[in-house]
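One protein chain omitted, others in place.
Moving on to chain A:
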Amino acid sequence: MYAFDYHRARSLEEALKLFATLDEATFLAGGHTLLPTMKNRLAAPENLIDISALPELSGIGMQGGVLRIGAAMTHHAVAASSLVAETIPALAALAGSIGDVQVRHVGTMGGSVANNDPAADYPAAVLSLGAEIETDRRRIPADDFFQGLYATALEEGELIVAIRFPVPETAGYGKYRNPASRYALAASFVSIRDGAVRVAVTGAGKNGVFRWEAAEQALMGHCSASRIADLRPESDALLSDMHADAAFRANLVNVVTRRAAEHLGGASIV
């Protein structure tokens, strides 16, 4: 890691002010993506602004029919929340499948969504549930937020404050974990709200998380795994790497989406 200065912000206002005044600044939440990236010298900020203790980014609560989760909430806090378990149990199960227990004690939802790793779990839930990303300046619908590998709609210095999840009728998550990293080799989040089915796939897309519209249409009206028994996404659009080639991933997307549909109200994590 190259040298940098560390700053701990105590409020949202202070964090934004620090960002505006410091050169080459980056926000630090759990650091479980940023610090490994800095160790590899793929990032070299001169100033880190620690936002993990900002009161504005903390808390999990219901507002109308919306579950609002503060950006600084750890994966452990989401997995252990009784409110999340009651309202969107598949989301609690997803959080509990991230990395390992030490990673979940520190990594945050905001950091995961801002980073938009193509194999990360949260983007699948955010996109399937049609969540809104609440920032210091606006609300961004999930459909506009994710813009390709590690790319999002966030502007320079824009801070995610919370994610707002409309509570669905039901939802399920199917994940096939890379046994070494436990990131998704392929994972699918299926949700039903106002009669509409939304399917979001992570781990598999060349451009990161994507909605699998053919599966959504097939599942509409009757969300049963048998309806997509023979459906696979086009492998041209899928990742091919040393862990799995595109044809294997196309099959895996079918498998995890069927499992998600079979586990509505929960998850299948393998």
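Note that a contact is a pair of C-beta atoms (placed from the backbone, for glycine too) under 8 Å apart; a residue touches a chain by one contact, two chains touch by 3 or more; residues count from 1.
By our rule, contacts and distances are computed from a predicted model.
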Name per UniProt, for the chain absent here [options: "ABC transporter permease", "Cell division topological specificity factor", "(2Fe-2S)-binding protein" or "cytochrome-c oxidase"]: "(2Fe-2S)-binding protein"
Residue in contact with the excluded chain [from A:85, A:103 or A:196]: A:103
Residues belonging to chain A that touch the chain removed from view: 1-6, 8, 28, 31-32, 35-36, 38-39, 48, 50, 52-53, 76, 99-103, 105-106, 181-182
